[in-house]
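Removed: one protein chain of the complex. Kept in place: all other protein chains.
The block that comes next holds subunit A.
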């Protein structure tokens, strides 16, 4: 319990900064929503001059993009990106910082098992993510209600917002696994940034070119917002994959960390 509280305290400042930056990004983008709906209304008038077929094909995607949920899912991609960086950073740093900051011998000579160390640190990281997402979700609902002129489906909105947490859990597990496997991590950020941006670029580019197989490769694509908006639920197969990935990564981290050679000085 001491370890858990200590870690929580160590990450307190960064958790608060992350939560408020996420909210700030959301405020910045959502403040443009009213202007966007006006633009869209003008464009719809212009569309009337086009043949029926084109108008139909275009009108539908226009309708979905300029609705609150459609616009939110566009903005949300960037929130997700930032949240994932936070999670990956947390995951990589929380175990590796002991040997980087030369406190490993202090911690590991305490009468606790290594497994207990991992458990305490993992739950602290998870708590930090839950707090960030809690603050974000509360703010997001308030902002959405403030900018929306028409009523929107709040359940779907919450489901979309919560995907950030699910994706972050995957990155957290991945980060912990990386920090358990790699012997010495000099600096966390280059590693976590290149991993998250690697997946992000893969995802963005996959969306442009319409590649199906990429969906399984990048966590960013596991929760397709278009599907959530349509069905108000997640896709079961991806939930199962996520659980398997997380369970595998965490179990492997426990096993590797328990027997790892840790440089004390």
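Quick notes on this structure:
Just so we're on the same page, contacts are C-beta pairs under 8 Å (C-beta built on N, C-alpha and C of every residue); 3 or more make two chains touch, one makes a residue touch a chain; residues count from 1.
Everything that follows uses one rule, which is that contacts and distances are computed from a predicted model.
Note on the omitted subunit: UniProt lists it as "ABC transporter", one of the names in "Metapyrocatechase", "ABC transporter", "PadR family transcriptional regulator" or "Inner-membrane translocator".
Annotation: of A:16, A:36, A:112 or A:162, A:36 touches the absent chain (contact as defined above). When the whole complex is considered, the residue among A:189, A:226, A:247 or A:264 that touches the unshown chain is A:189. Contact with the omitted chain, checked across A:25, A:137, A:162 or A:252, is made by A:25. The chain not shown here is touched by just one of A:201, A:226 or A:264, and that residue is A:201. As for the chain not pictured, it touches subunit A at residues 25, 28-29, 32, 35-36, 39-40, 42-43, 46, 50, 54, 58, 62, 65-66, 71, 74, 78, 82, 85, 186-187, 189-190, 193-194, 197-198, 201, 204-205, 207-209, 211.
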